[in-house]
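Here the complex is missing a single protein chain, while all its other protein chains stay put.
Letters A and B mark the chains as written, and numbering starts fresh at 1 in each.
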Amino acid sequence: MSNERLKSLRSKDLVGIAPLEPGEIQLILDTAEELLDIARRPIKKVPTLRGRTVVNLFMEPSTRTRFSFEVAEKRLSADTLNFSASGSSVSKGETLIDTARNLMAMAPDFIVMRHPNSGAPHRLASMVEASIINAGDGINEHPTQALLDAFTMRRHLGRLEGLAVTIAGDIRHSRVARSNAYLLGKMGATVRFAAPASLMPLHAETLGVEVHHRLESALEGADVVMMLRIQRERQGNMNFPSLREYFDFFGLTPERLELAKPEALVMHPGPINRGVEIDSAVADGSRSVILDQVTNGVAIRMAILYLLSGGHGEPTPAS
Amino acid sequence: MATKQNNSGLVQILDRAAMKRTIDRMAAEIVERDGGDVVLVGIHTRGVPLAERLARVIEASAGQKVRSGRLDITLYRDDVGPWRPAHEQPLLKETFLPDSIDGEVLYLVDDVLFTGRTVRAALDTLMDYGRPRAVRLAVLVDRGHRELPVAADVVGRKVPTSRDEDIRVRFAEIDGVDGVWIGRETADVE
Partner (left out) sequence: MSRLLLRNGRVVDPSQSLDQGLDLLLEDGHVAALGERLDAAPNTPEMDVSGLVVTPGLIDIHVHLREPGFEYKETIETGCRAAVAGGFTAVCAMPNTRPVNDDPSVTRFIRERAAAVGLCHVYPIAALSKGERGEELAEIGEMVREGAVAVSDDGRPVMNAQLMRRALEYAQSFGVRIAAHEEDVDLADGGSMHESEVSTRIGLKGIPSAAEEVMVARDILLAELTGGRLHLCHMSTRGSLDLVRMARRRGIDVTCEVTPHHFMLSDEELAASNYDTNWKMNPPLRSRDDVEAVLQGIYDGTVDAIVTDHAPHHADEKALDFADAPFGVAGLETAVSLALDRLVHGRVIGLGQLVRLMSTRPAEIFNLPGGTLKEGAPADLTLLDLRKRITVDPETFQSKSRNTPFAGIQLRGAPVATIVAGRVVWQAS
């Protein structure tokens, strides 16, 4: 099956990048390429998913990702229902099976799920007939973010294979870093994680990445520099001493960016902490493709909805 | 049985030369009707080479550049989604149209006109891109059996068929050979 182009995804769900084959990733990116065009038309809507229902189940706050999914759903003419339960009594203590039963009463075709705990979409996928799309689970995966990141890289640099991609920030708690490591590894890029060891997962090499404890060494000759949001409030005070010191040693400044290739892209999944992980001059600079990432996110999410929108035959189990 | 019986049961009704003559005539009809200032939009897959060939013929006769485009109707098809087997969505293909189609006379071009459903989807697709002055339909083969109220303005050849017969149009650009065949293609036996 090496050269043969895949024509469909194998699972009814998209729970992560880990279970995907390179051919499936390719298919999603190629499909997104054609869908990007819809945003440039006078009428930014196609009737493909008319009469189909998407539940956006967000058990953790998120404006950007939910917004992006909603735009994608509406452009495909799906009916959308938003179910946000972050922090309320609903999310705590309600079992996944109860959640699943409640949702299935609305007969959705898709459930887009954001959950604070790793593995929740994987469990839900085995309980319901609807297609589950993981919009971020705990510290595990954020597959649509990694796909839109790869899509952005491919559009700007023409390829993924052979790229050197530096990902810096709170890697330990980052599902974005993990999904990117899986995806880029499968597509033949080299990923470098850069963070102090206190922000690095144990045995990070397991993910097939290079591990750097200083930003400078990780930046040398990089094609892409992806900065992750630093959330000190989330971490207590033990992982690093101060935001000032963090920026001093790990912030992406114009000087440090010089270490990367001249045409290197600067990416960030947002929201940006200016002056914490990235200097404003870099975030707004000519190499920044941060706003492209937002646009591309819609096309990627449309592609996934389209590719998973086949009929309800025998549901294949999520792997 | 291990023998492959390709194309058995198919009868050729247009060869390369006849196909060229037919396309030339279609081009002449288009020019006669609307002049050379038209946009030819081929519907994927085999409408695309047909539109390009028509454009070249018109360019040669009218002496002016003819704009052409490609249309993917997949997102507008009425058999995409729950009517399809699970997780087997058709691949999306490129749609390419001139910057604006507003006010243009636009020909939708396809190889075969059958149920009319493709044309319905193509019209819906086009309307989301703009508001042409007129949309016309040009097809190489009209085989009948309409399921929607659709008629072609320019027809290369009318071919009466029974419903379960196949019409195979082949273009060198895609299939390596030009021609039209009719009949029941025996399934490959392996």
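Operating definition for what follows: a contact is a pair of C-beta atoms (placed from the backbone, for glycine too) under 8 Å apart; a residue touches a chain by one contact, two chains touch by 3 or more.
Everything numeric here is computed off the predicted structure, so don't read it as measured data.
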item	value
Omitted chain's touching partners, listed by label	A
Chain not shown: contacting residue from A:P22, A:G119 or A:G270	A:G119
Touching residue (missing chain; options A:G23, A:P47, A:G169 or A:P201)	A:P201
Touching residue (missing chain; options A:V55, A:L76, A:I139 or A:L199)	A:I139
Selected from A:I43, A:I97 or A:A197 as touching the chain missing from the view	A:I97
Subunit A residues touching the omitted chain (full complex)	18, 92-93, 95-98, 115-120, 122-123, 126, 137-141, 175, 178, 201-204, 206-207, 318
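As a convention for this text, only the chains that are shown with their structure count from here on.
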item	value
Mean-CA-position distance for subunit B and subunit A (Å)	40
Contact set on subunit A toward subunit B in their complex	5, 7-12, 27, 30-31, 34-35, 37, 41-43, 45-49, 52, 76, 109, 306-316
Interfacial residue positions of subunit B with respect to subunit A in the complex	72, 75-76, 80-89, 91-95, 124, 127-130
